[in-house]
Every structure is written in C-alpha cells, then in structure tokens.
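Please find one structure pasted underneath; my questions will follow.
Note that one protein chain is taken out, while the other chains of the complex remain in position.
As written, the chain order gives the labels A and B, with residue 1 at the start of each chain.
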Amino acid sequence: MLNPAPMPSEFIPVWIFAAIVAALLAVAFVVSRSLRPGAPVTGMAQAQRENASAPEEALWEGAELAGFYMAGALFAILSVVVLFLFPLAVEFDRVGVVGLLAILVFLGILLAGCAWVYKEGALDWPGSRAANLDAPLLGALRGLASLGSCGIAAVASLISIVLLAGSLSMNQIVAAQSDQGIWFIFYAPVAFIVFFASSAMAMDRARRDSRNAAWERFVGTAEAHQKTDSLQAPGWLAEYAGEFLISAIATVAFLGGWLRPFANYRQERFFGISVEILDTVPSLAFLAVAAYFFRLARRHENARQRRLMAGLGGLCVVLATVMTAALFAPPGIEQGLHGAFWFLSKVFACAWALSWLEHALPRRSWERRMRLAWRWMVPLALVSAAGVAVAVMLRQEWSWSPGWSLALTTLAILCAGVWFAERDAAREEASEMASGEAG
Amino acid sequence: MISPTHYFFLSFALFAIGIAGALARRNAITVLMSIVLILDAASINLAASSRMWGSADGQTFAMFIIAGAAAEAVAGLGIIVALVRRDQAGSTSDLDRTI
Partner (left out) sequence: MLLRTIAFYIFAVPAVVCAALAVTRRNIVHSAAYLTATLVLTAGIFLQLAASFLFAAQILLSASATMALFFFVILPSRGGLRSRAMPSKWRTFLPLTLALFFAVLGFFAAWAGRGTLPMPAADGPSQGNTEAIGGAIFEHYLLPFEMTAVLLLVAIVAAVIMAKRRVE
C-alpha cells in the first residue's frame, strides 16, 4: 500500500535546490556560448582553437567511439543495478532468507556477466594515440566517463551502509550507528575504502605539473596561469566543494556523523579513567588552537596580523568556554554544540586525508583510472554489498553476534579480492609481454 | 494532488509526440530518442495511476520501465556503433538511409 502523499511544504527544499540547479545550468550555457570558438576571442582561447583543430580530426576513429560507448554502456547498466538495490536494501530487515537469496541471485547474475566482460578484454582500456592531445571535446568526454565510472563505484559502496542502517535518511543512518554502538566503518571497511578511493579518483584533482584534469584540457594547465585567473577559479572552487561534499557523506555514512567516539559507552572505564573524559576534547581542542594563535600573535611582524591572530585566539577561548558550558546545559544544547564540533572535525579530517592522498600519489592516466574503477571499485562495492547482506541476515535470523558475522564476510571479501588480484596481475603480465604497452 | 486527468493529458501528449517522431524521422538516433520519449510517457501515466489508486505497483512498474529503457538504449546504440565502425555508415548522421 502506498502511503498518503506528503505535505507540499516537505518538498520545499527540493524545489529550492531545483531552482538553484536550473540557474546554474542557465549560467553554464550562457558562459559557454559566449566562450565558444565561433565568437571572436583572442589570447588563450584562440591559441587553444588553433592548436586543437589539426589533431582532433585524426581522433575520431572507430576505436575511440567504441571505447566511449563501452564506458557509457557499463555506466548505464550498473546505474540500473545500483538503483534497484536501494529499495531492497531499505526493506531488507523485513524479509527473510528469501529476500537475501533474491538479492544474491540478482548480484550473482550480474557479477557473472561482469566476469565474462572482463575475460573478453572489454575492461582493458588500452592507451591510445589520443592520450595526451590537447583536444577540448575529447577531454570533456573522458572527464565525463571517468566521473561516471568512479561515481557508480561510490554510490554502490553506500548500499552496504543502507543495508546496515535500514534507511536512506542521513539522520537515520547516524541514529543507527548510535543504536548499534559502533561506527559503520568497522562493520564495512571494504565499502569505506571503495567509497574513499573512488571519490578521490572521481574528483580528478588538478596538479600543477600535469594536464590530465578534464577542465584543464579546456583552459590550459594550472601552472600556465595564475591561480587567480578568472577562468580557472570555478574549477578550483568546484574541486574544494567536491572534497568537502565527499568528506561530509563519508563522515555521516561511515564515521558516525555527529557522534562522539564511544558515544554509547557512558559507564565504562578504561584503565580507571571514565570514557566521559572525551567530552572535554572540544574545549581542549579550542584551547590548543587558541594557544597556537597567541603564539603566532607574538611572533608576527605585521601589527595588523598580530591583532588578527590575537582576536582569533580570543574567539577560540570564547568557543572553548561555550563548549564547557554546554556540558552543564540541557542535553539538546550539548548535543547540538558538541555534535557540531565532532561532525566538523571529522569532515575536516577526511578532507585533509583526501587532499593528502591526491597530492602525494602520482597522477596516472585516464585509462588506468577507468581500469581501476571497472575492475576493482565497482565489483568490490557490489561484493561488499552482498557480504553485508549475508552478515545482516546472519545477525537477524540466526542471532550471530554482529561483530563475528561482519568479520567473517569482510574476510571472505578480502580473500576473494586477493585471489582476483593475483589473476589480474598474471593477466596483465601476459598482455604486457604480448603487446609491450606502456602502463 | 490535483485531478489525475491532468497527468493523463500530459502522458498522452508526450506519447503522441514520441510516436510521431519514431515514425517520421529517418535518423536512427532520433528514432531511439523518440522511443525513450514514449516509454517516459508511459511512466508518467503509471505513476499518476499509482498515486490515484494508492498502490505502489504502478511506481514499481515505472521503475522497471526506466531500467528497460536504459537497456534498450544500450542495445540500440550498440548497433549504431557497430554500423559506424564497419563503415557501413560514414557517421551517425549518415544512418538515414541504412535503416
């Protein structure tokens, strides 16, 4: 039975969001129309056009078309798979073993298909002559293909979380982590790794010395222009925004959102110290930051900077007192303030880790990213979803302890992953010896 | 919700446009797009009926239709890609006379 229609006021955030999206689309169309080569532009855009015209003609061979079609077909079909799994994951606690078997049969059929596709060599993504050419349209299509592929992997990894939480609402997911007393990253570590890694790959962060970011193909490399170049600014801003968005989703889904570490263990003591001492962490953190600001304030040359640092230090001291006062306030205020502190610190920690990852690891080619996404990330995410489904069913029907059931399935997934890795490495060696390609 | 008749009118209008496009156009890709439009019209009809009768069956059927449309787009565009690769058509816009 369908539930009655919700009040229209409940959909107001959606309408606002839709209006913002429509406005952004309109702006994008207007901007691209004014920047297109047909319009008389000089300088960098004209140089781009003159450089790109000759090589781009040679690119559109059958191989390029087939490669893009393959990426698009995989993206479309796996989107359907992932989208079908969400309603089932939400209702998973209501169905018995029959439901679990249905999901496993569904995933089994599709993973068998993916295994055949892998054997046929459709997931090889060999490098082509077009790899380093400066063509805008090709760069845009490649960017779209890699974004879609890594995005599917990230969304698929969230199915494990929905299975564990039983709801798509972010409030409910954090509440479920509070109820079950443990952050979901410990229940589904494979899903977390897949989400983090594929989101990092999807971001396609630009680096100063490489030309592989999709938007860099259009406006030129990051090093060729100042960071304040107006044409590049939206690209950088989009990357920062994406980083924080990914960190926020990872925090809510895997890291317990706004929960304090050991949020449920209110009575326990470790080595004689009560766990409640963690409640002082927000105040101590702000005091430490305030001390850092005061130290900076003393050592800076510029008088205005010194005043600014001292002011910020004072602000941090005020926040520390607010956090301490919240401990004695009604529970609602304490939850709000401390929850905000824990949530923001987790988001910033994730964003820092993401930045570190993307700047420390060497940038590889687009082909390697597609290979990683389709051979590893997407299958691992789906297998992790199957494993978590089995674990949840074990916990429900046969009352296994959640720790044991999830540890068992995670171990099974890791063994399967290692087995696949060895076969994949052997296959790559064989193909490299055969064709002598450069990775 | 407003009267379901509004949604049925919209659905029939889109359906008619889709049929006109599928039968009249000669380019294969445009025909495929018209077929997606027809399926979309059916989905609107099903969703409106589902809300009308208060049952989730119509919306589930619409989900299956959307999935079927994606699979059909994959297969149809695959045929087009195969034709272009075998040089039976110079490009996707040359498919006017091969079909």
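Just so it is clear, a residue touches a chain if its C-beta (ideal position, glycine included) is under 8 Å from a C-beta of that chain, and two chains touch if they have at least 3 such contacts.
Since the structure is predicted, the reported quantities are computational estimates derived from the model, not experimental observations.
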Which residue of A:106, A:186, A:236 or A:420 touches the chain not shown here:
A:106
Return the single residue from A:18, A:97, A:291 or A:426 that touches the missing chain.
A:18
So that we can see where the missing chain sits, which residues of subunit A does it touch?
1-8, 10-11, 14, 18, 59-60, 62, 64-77, 79-81, 83-84, 86-91, 94-95, 98-99, 102, 105-106, 109-110, 112-114, 116-117, 120-122, 137-138, 141, 144-145, 148, 167-168
Contact footprint on subunit B, counting only the chain that is left out:
1-27, 29-30, 32-34, 36-37, 40, 43-44, 47-48, 50-57, 59-60, 62-64, 66-71, 73-75, 77-82, 84-87, 90-94, 96-97
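We adopt the following convention: only the chains that are shown with their structure count from here on.
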Per the touch rule, the subunit B residues reaching subunit A in their complex are 1, 50-51, 54-56, 59, 63, 66-67, 70-71, 73-74, 77-78, 81, 84-85
Across the complex, what residues on subunit A touch subunit B?
1-2, 4-5, 62, 65-66, 69, 72-73, 76-77, 79-80, 83-84, 87
